[in-house]
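Have a look at the structure below before the remarks.
Entry: chain A
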Amino acid sequence: MSLEAHIPALPVIVPLLAAPIAAYLRPRHLAWAAATLASIASFAIAVLLALATRDGSIHRYAMGGWPAPFGIELAIDSLGALVLLIITGASTLAIIAGRETIERDIEPHRQPLFYAAWLMVVAGLAGIAITGDAFNVFVFMEISSLATYVVIAAGSDRQALTAVFKYLIMGTIGATFYLIGVGFVYMMTGTLNFADMQARLADIPYVAPVHLAAAFIIVGLALKAAVFPLHAWLPNAYAHAPHAVTAFIAACSTKVTILVLLRFDFVVFMGNIAEHATQFALFVMPLALLGILFGSGVAIFETNVKRLLGYSSIAQLGYILLGASFVDRAGLLASVLHIFNHALAKGALFLAIVALGHHLTRFEIRDLHGIGRRMPWTLGAFSIAALSLVGVPGTAGFISKWYLIVAAFGQGSLGLVLVGVIVASSLMAVVYLWRILEPAWFAAADPVAAGAADDKRVGEAPVGVLAVVLLAAALNVWFGLVPAFPLELAGHAADELLRHVP
Partner candidate 1 sequence: MNRPANSPPTARRRSARYWLRMSATLLLFMAVWLVWSGYMKPLLVSLGLLSCCIVILLSTRMGDLEEETGWLGVLPRLPAYWLWLAREVVISNFTVARIILSPRLVLDPVMVTLEADAQDPFGQAVLGNSITLTPGTLTVGVETGRLRVHCLTQAGAEELLRGDMNRRVAALTRR
Partner candidate 2 sequence: MIVVFSLFLLSLLVVTAIAIVRSENLFSAVMLSGIFSLLMALNFFILDAADVALTEAAVGAGVSTVLLLGALALTPTEERRRKRERKVAATLVTVTMIFLAISYASFDQPRIGDPDAPVHRHVAPWYLEQTPELIDIPNVVTAVLGSFRGYDTLGEVYVVLTAGIGVLFLLSAGRPGLLPHRREPRIESSLKSHLIPHVVGRVLIPFIVLFGLYVQFHGEYGPGGGFQAGAIIAAGIILFALLEGEGAALKVLPPRVLVGLAIGGALLYLLVGVACMLLGGNFLDYSVLAADPVTGQQIGIILIELGVGLAVTGTLLSIFHAFAAREQ
Partner candidate 3 sequence: MAIVLDALSWAMLVGGALFVLIGGIGALRMPDFFTRMHASSLTDSLGPMLVLGGLALQSGWSLETVKVLAILLFLLITGPTATYALGHAASVAGLKGGTREYRASDPREPRA
Partner candidate 4 sequence: MYIVASLAIVMTMCLALTRALLGPTVYDRVLAVNMFGTKTVLLLAVVAFLNGRTDFLDLALAYALINFIGVLAVLVFFQSSRERAAGKPGEQR
């Protein structure tokens, strides 16, 4: 077999191979280099896969050569490829941009371990995105979770520890709930393969266990994805993790869980449980709406920039779920597209924070006062990403918001209310981002703010970091003007998900 046939397996194998090596490499710069190379390689593979799935095809790979319900099967559709692209891309950008701050914040002898854990996160998330087996999802979910706890705990203040403990508890509950749900489905079908489950669930006389399974899976995954009201772990975890880690995690980790949620709901349950579509819509839609309003509302009053962006993520997850809750093509398209575009925007925002982190040690809003005079390019990139988050035309965020509102109009008279909520939340986004941007550009540096470094030393971030940040911002504009690529993938993803809904 040529190497080409093995490409579906590679996004996991490459980081898994590099991770232990990175842990053992000395000096630490080598570890960084190994991690970066592995990340770039994974990204290249992800690009290949994304290109391959542009025609809506599904690429399957039988692990160990065993056929599907007996062995574990990888199944990469456009949704998986899209998410894979986000994971590897975010990892690559964040690890390149984050090098200096990591070098500064983590003791040298611990850095190889840190990079190893980082690669484990990549491997775990990638593994979830490409697998076609329900239990395999759990295994890779745990790899990514454990590794995520580690990299978040690398944060320099002690609150990182409490945040990560909370995340550990919540994350494990979520994963265990998922496992229970899978157990119930397995109990009723005898299989673990998504496609096989769907086929076999159809002729089951008893439904109560399947309902219970659906409940456990949805709640468990919602917990891991920080869907309102199960979001409690997210803001602090984002706020206290090292900046580079936040940039990486915020871009992809919850998205991957959403992917599993969509897969399970649409592929396995929708076609089989009568009225599951309605239940899903009735259950998810209010939560999504509340999450949108809650996240944006809290963000308005938050004073820590990173935590503020964390709350904003909760709101943005609401958009993603809202689209999915319509259970139609337009909604799913918007949802998948927003997975991509929100990753772009949030990733760019946090990458800019990495760059700002070269001179700031704290991220209260008043620590950012006047930073625009000293780091105009960085803050410029931050501003563009912020516009993308709001959904200003010309940026990526606009595209997905557009589709979301179009989809909402398709919901009949309810649509107007939905549009109202989306619009209100966008305006709230303007407000909370404005609270950061205005003083950052115009205010004089706050002399009381302990985080601000003295004037003489403060300049732009190193060129390499700046280049990454600007690239991320440019991507936001690029995909805002030329959205064909993600649109195509999202379209196929929506079709693929809906294929299973009667």
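Everything that follows uses one rule, which is that a contact is a pair of C-beta atoms (placed from the backbone, for glycine too) under 8 Å apart; a residue touches a chain by one contact, two chains touch by 3 or more; residues count from 1.
Keep in mind how these were chosen: all candidates are chains of the complex that A comes from, given by their letters.
The model shown is predicted, which means the values in this text are computed figures rather than measured ones.
Trainee: Considering only this complex, which of 1, 2, 3 or 4 touches chain A?
Mentor: Among 1, 2, 3 or 4, only candidate 2 touches chain A here.
Trainee: What does chain A use to touch candidate 2 in their complex?
Mentor: Residues of chain A touching candidate 2: 1, 6, 9, 13, 16-17, 19-21, 23-24, 61-66, 69-72, 107, 109-110, 113-114, 116-117, 120, 123, 127, 135-136, 139-140, 142-143, 146-147, 149-150, 153-154, 184, 186-192, 200, 204, 206-209, 211-212, 215.
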